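Shown here: the complex without one of its protein chains, the others still in place.
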Amino acid sequence: MEVPILKQGEYLIASIQSALTDADLLQLRDVLVEHVGRYRSRGVIVDVTALDVMDSFATRTLRDIAHMIRLRGAETVIVGIQPEVAFSMVQLGLTLEEVVTRLDFEEGIAYLNSKKGASTKLGSSLPRRTR
Amino acid sequence: MEVPILKQGEYLIASIQSALTDADLLQLRDVLVEHVGRYRSRGVIVDVTALDVMDSFATRTLRDIAHMIRLRGAETVIVGIQPEVAFSMVQLGLTLEEVVTRLDFEEGIAYLNSKKGASTKLGSSLPRRTR
Amino acid sequence: MSAKDLGISVLGADARVQIRSDSDIVVARQKGRAMATASSFAPAEATLIATAISELARNIVLYAKTGEVILKIVDNGNRHGIKIIAADEGPGIADLDRAMQLGYSTSGSLGLGLPGVKRLMDEFEIVSAPGKGTRVTVLKWRT
Partner (left out) sequence: MSAKDLGISVLGADARVQIRSDSDIVVARQKGRAMATASSFAPAEATLIATAISELARNIVLYAKTGEVILKIVDNGNRHGIKIIAADEGPGIADLDRAMQLGYSTSGSLGLGLPGVKRLMDEFEIVSAPGKGTRVTVLKWRT
């Protein structure tokens, strides 16, 4: 199950559409980190609204994604963690410390926009699919 | 014993009015996490001034509340821990690490305001009761 | 060891709180605080006492389902104290040493209850046997 990655201005948007295997998550990580360099992206939004569970593997991989992208000079925001998923994460003892989380896509974009100067606003052009 | 939750601008304020049972605390957790999404809140203040004890269950539940709300993209501040309560927590070996605590409601609001840009200040409108 | 062996006499009536659900935990700790306050314990001490009762009563609900908390104001000749007995006829504890360890829990909770209560109180005794239930007796002197 490949995760579509859209390029929207300076941002990349990975919108998970369904349950992912561990291999899918690792592939998402590698592709995102590579794309950040190729498209010189400033920010990445990973939308996990449709992810069925956030177990220890998924949490660790999302944390790794955020850290690797940060080392490449861009910001990552995880959006769309549902209440039941947040509950099971906390019960399992999983936290996403040092990773920025926001309610949904709009809040994620607002966060990324707030991190750069007011000069460069999100373009009005349609997002382009990169894979 | 239901905890009233007020909506004040971008914040939710849960002011515990009396001793709470374990079930009351779990209900507070679930309602707050749900309200953060419904009202797109940026911050949550839990005022524990009137809580009679902070035993291991209450401490764990407050920590879970803070972590779950963080996964939903908002900040939580616990305010009003009384000196005797702080003393008994320390004696029991309970800490609220990774959870922001402030002296009282005013300090809690000041903390939340400091976390967002100076542009969006707390409105002067009266808080609205949401439940 | 009974209160008599220690030369401690009981002042006033005992309070007994049946523990059957989480709301009884609140009743028991509020009763303990009220008794402590009535016996001139300082507010910080009364809070310690209420907190210890809360932990012990929750263990009854969690592990034994039902039991009782008995509260007594005692006197050893030169000072007052409050004695708390949390007793149940639940499954008991097989390995007491382990149960008293910081962070040990069979329910996935924090495992701070028993060692923490021991730290909060001046005297602590636990008697438990598998199938026979558990009885925790603690005492806090007024400073």
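By written order: A, B and C. Residues from 1 in each chain.
In this section, contacts are C-beta pairs under 8 Å (C-beta built on N, C-alpha and C of every residue); 3 or more make two chains touch, one makes a residue touch a chain.
Keep in mind that what you see is a predicted model, and the values were worked out from it rather than measured.
For the omitted chain, the shown partners it touches in the full complex are A, C. One of A:Val46, A:Val85 or A:Val100 touches the chain omitted from the figure, and that residue is A:Val85.
Of the options A:Leu6, A:Val53, A:Met68 or A:Ala110, the residue whose C-beta touches the omitted chain is A:Val53. Touching the omitted chain from chain A are residues 19-23, 52-57, 59-60, 83-85, 87-88, 91-94.
Mapped onto chain C, the footprint of the missing chain covers residues 108-109.
The working rule: only the chains that are shown with their structure count from here on.
Chain A and chain C have Cα centroids separated by 49 Å. Contact of a single residue of chain A with at least two other chains is seen at no position. For chain C, the set of residues touching two or more other chains is empty.
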